[in-house]
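Let me give you the structure first, and then I'll get to my questions.
Excluded from the complex is one protein chain; the other protein chains are retained at their positions.
For chain A:
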Amino acid sequence: MARITHGIACSHIPALGVASDFDKWEDPYWKPIQEGFAPTQKWEAENLPDVVILVYNDHASAFDMKIIPTFAIGCGESYKPADEGWGPRAVPDVEGHPDLAWHIAQSLILDEFDMTIINEMDVDHGLTVPLSMVFGKPAKWPVKVIPLAVNVVTYPPPSGNRCWALGEAIARAVESFPEDLNVQVWGTGGMSHQLQGPRAGLINAEWDQMFLDKLSGDTQELRHIPHIEYLRETGSEGIEMVMWLIMRGALGKETRELRRFYHVPASNTAVGHIVLEPVNGEVPPSTTVEGNNAAAQSLID
């Protein structure tokens, strides 16, 4: 049986990718961030999963305005780093896990999450920067990755509540996969930042820390934060934090914080990072007809 072992959340600021790719970590501006992630890199090497389900958003790279999927899951064999206008990042290709991804996709759809299935796409900094922050600069990424892209660009994005519930459905899907696999779920993006308009540059450290605090324990308060609160308190791009709630939902009823890092700024943005462990990984059972239909469930590969 596959199991979810840990959850990680991490900002995916493009400038962090630049700092990694061009070896700027010794620069005084970047050094605190490098030091903040160094213990996680060590921890991750000792707790390496087989697969990471990596929740992120695309930034006008694989998806333009032609197609805007709310939730999309990558079921492909591999993904190349996207050319975001200045050439692709010099990082390894991302290897997928099509069997687990298709299994999750089927399970989620029967659970009434109407996923978009992506078999071919390039992945941008939203996905590759967290890999760099947690794994550094290996010749090959040490895990397989299932990309899970969320629309947080065009309003309305999914609610925090829906994201949390999707996480719970992902947990049910992983648990029913017969292969013996350790799986981590990562939520990326955030924390407070605003990249547009006269209010650009907004940072709300107090709110960000509140959010980090409430990711652990058994509180479900975060799932009820409305979009307008993210917008007012954390800047127009702070809404990316709803993606962290997919990770949190997947960890079940109660979690424990293993480590945390918070730093302002990287470019325009507050860098937030947390590692969580499930204490009680229980999630509610499926509420849907097909989710409880033995015949439908037995069709899932």
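Here is the rule we go by: contacts are C-beta pairs under 8 Å (C-beta built on N, C-alpha and C of every residue); 3 or more make two chains touch, one makes a residue touch a chain; residues count from 1.
Going forward, contacts and distances are computed from a predicted model.
> Given the choices "Solute:Na+ symporter, SSS family", "Protocatechuate 4,5-dioxygenase subunit alpha", "ABC transporter ATP-binding protein" or "4'-phosphopantetheinyl transferase superfamily protein", state the protein name listed in UniProt for the chain not shown.
The correct option from "Solute:Na+ symporter, SSS family", "Protocatechuate 4,5-dioxygenase subunit alpha", "ABC transporter ATP-binding protein" or "4'-phosphopantetheinyl transferase superfamily protein" is "Protocatechuate 4,5-dioxygenase subunit alpha", the UniProt name of the unshown chain.
> Of A:Asp27, A:Glu120, A:Glu179 or A:Glu221, which residue touches the hidden chain?
A:Glu221
> From the list A:Leu202, A:Leu215, A:Met241 or A:Ile274, which touches the chain that is not on show?
Residue touching the chain left out of view: A:Leu202.
> Going by the contact rule already stated, which one of A:Asn47, A:Thr116 or A:Ser159 would touch the omitted chain in the full complex?
For the chain that is not drawn, the touching residue is A:Ser159.
> Which of these touches the unseen chain: A:Ser11, A:Ser107, A:Ser132 or A:Gln194?
In the complete complex, the chain left out is touched by residue A:Gln194.
> Kindly note down the residues of chain A that lie in touch with the hidden chain.
These residues touch the chain not displayed: 14-15, 59-61, 64-66, 83-86, 153-156, 159-161, 192, 194-205, 207, 221, 223-229, 231-234, 236, 264-265, 267-268, 270.
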